[in-house]
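Just one protein chain is left out here, and the rest sit where they should.
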Amino acid sequence: MALFSGENILCFRGERTVFADLSFRIQLGEALVLRGPNGSGKSTLLRLMAGLLKPHDGTITWDGENISDDPEGHNAHLHYVGHADAVKPVLSVHENIVFWANLRANAGPIEAALDAFGIGYLTDVPGRFLSAGQKRRVNLARILASPAELWLLDEPTTALDAEAISDLEREIATHRASGGMVIASTHTEIGLKDARILNLDDFRLTEDAA
Amino acid sequence: MYLYKFGKMIFHKYANPTRFLKLASTIQPWAAAATIGFLLAGLYFALLSSPGDYQQGETVRIMYIHVPAAWMAMFCYTAMAAAAAVGLIWKHPVAELAARATAPIGACFTFLALFTGSLWGKPMWGTWWVWDARLTSVLILFFLYLGYMALSNAFDDPARGSKASSILALVGFVNVPIIKFSVDWWNTLHQPASVIKMDGPAIHASMLIPLILMAFAFKAFYIWVMLMRIRGEINEGKIRALRLRQVHGGPPSRTTILEKTTEGAR
Amino acid sequence: MEQLISYFQMGGHGSFIWTSYGMVFVVLAVLWLQSRRFVRNSQTELDGLAVDRPHCQTSKKNET
Partner (left out) sequence: MNTFISIVRRDLQLAMRQGMDSVMVVAFFILAVMLFPFGVGPEANILARIAAGVIWVAALLSSMLSLERLFQIDYEDGSLELLALQPCALEITVMAKITAHWLTTGLPLLIATPLLAVFMSLPSDGFWALLFTLAIGTPSLSLIGAIGAALILGSRRGGVLLSLLVLPLYIPVLIFGVSAVDGAISGLPIKAHLLIMAGLLVAALPLCPWAGAGAIKQALET
């Protein structure tokens, strides 16, 4: 029963204290939505979970084992969707996704991933012709192409239209059904049924608490 | 793993900026006094009471500042690399600032070593610059300092700058012996036999005293100015924190948190 | 008097010796002054900032 959790995480960004004593737990099949105003550290927390950032204090564990002990092992468990879409303008959509899928052990079918987000017709189109929304869909199709338990989505719905958002909701549901976990930070309401909410505002150190 | 724990325990006490400032303000006056004292003694021996060298005549007096400056150039780079290593491995904020503070001082001493070296070379070899192995290595060291300083100021976020330049200081430190070896090797390849060796005859006693005194004077000066610059860097850190809090109205800054945690951890 | 002059000439190489000593003092003095100004400015700016946050006290350090 894979368990991904973090205990009393303290994180600085340069001189600023982003949050302190933050803890979270998530198990297979669950979803966690990060809420909070801009600058409250949603992206920072996702990058901490991915292992790009090291917390100043506190630990993040996967099945009880600290993720910084085996960063490569932890990377194998997760997919990260950040603000930038990593689509090469010169390569076609198919080549972009094949490249990312080959980096992982079990590359799934590319066409199915593209069709899931309704961009099957774009397979041979070079990246430079794509709109922002289409690039985001290619990025999301990338994580479908090779399965991983944990999805870390940093505001996945930016630049997506209503139809793409419903595709995303459907994919998240099937991913959770097949025993995956999703942690997403988002402002727009995406319909994740019985998702737990983590509001980063209550972990911000107030003036007197320090 | 033990060394890591041991290091953390030893440095933890002075990782806290305000406690370091208390230590600094006690050492600083002593460093200032030592600098002035050694400098006066060194000058007295260097200029007044020691005889001219029988072979080089009076120009040997330039050696009394050229050699200590070259020593300081090397010493500062080593100190910078050590501070950078401590800053990177143990995430020790004051060590990172010490490396940033050492760079300009080291660069000044390297420039002085080059300047006095060429002034010493003129009467002896008739040219302002000679591609002697040591002078060339010091010249390359000067560019390593410039690279460090340029990189540490090339980023908007100074923490990023000091991390990147710490890595460069370590990479540079690994390369210094390689550069030294290859320049010496290159020098012997193109060396016209007639050039007198740089340090001339063995230094005899009466010349040693001014040399050592000046070396101590430079080291005391280094400690004095470095402590000053670290204080400035710590202030800069606090200013940025306060400005950020004004902008974000967020919680207290990292330095205050550090002080709280290390206060508690004592 | 001429004994003093001959001292300054230092066997004909006086100019080299005095310029190098002069340069050492100039560079070290400039470095020291710049560092002092760096600390003074940051200290005054810090005090200025801290003034409008009364409860955040900054200790008055007397540095030489």
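In order of appearance the chains are A, B and C, and numbering begins at 1 in each one.
In the analysis below, a contact is a pair of C-beta atoms (placed from the backbone, for glycine too) under 8 Å apart; a residue touches a chain by one contact, two chains touch by 3 or more.
What you are looking at is a predicted structure, and each value in this text was computed from that prediction instead of being measured.
The absent chain, not drawn in this view, touches the displayed chains A, B throughout the complex. Annotation: of B:Ala31, B:Ala95, B:Leu151 or B:Ala241, B:Leu151 touches the absent chain (contact as defined above). Only one of the listed residues, A:Asn8, A:Ser23, A:Asn66 or A:Asn102, touches the absent chain: A:Asn102. In the complete complex, the residue from A:Ala76, A:Ala132 or A:Ile197 that touches the missing chain is A:Ala76. Against the chain not displayed here, chain A makes contact via residues 13-14, 50-54, 72-73, 75-76, 78, 80, 82-88, 90-91, 95, 99-100, 102-105.
Mapped onto chain B, contacts with the missing chain fall at residues 140, 143-144, 146-147, 150-151, 154-157, 160, 163-164, 167-168, 170-172, 174-175, 178-179, 181-183, 185-186, 189.
As a working rule, only the chains that are shown with their structure count from here on.
The distance from the centre of chain B to the centre of chain C, each centre being the mean of the chain's C-alpha atoms, comes to 17 Å. Counting partners per residue, chain C has no residue that reaches two or more other chains. Touching of two or more other chains is recorded for no residue of chain B.
Contact residues on chain C toward chain B in their complex (touch as defined above): 10-11, 13-14, 16-17, 19-21, 23-24, 27-28, 31-32, 35-36, 38-39, 42-43, 45-46, 49-50, 53, 56, 58-59, 61-64.
Listing the residues of chain B that touch chain C in their complex gives 18, 21, 25, 28-29, 32, 47, 52, 57-59, 61-62, 65-66, 69, 104-105, 108, 111-112, 115-116, 119-120, 122-123, 221, 224-225, 228-229, 231-232, 235-236, 238-239, 242-243.
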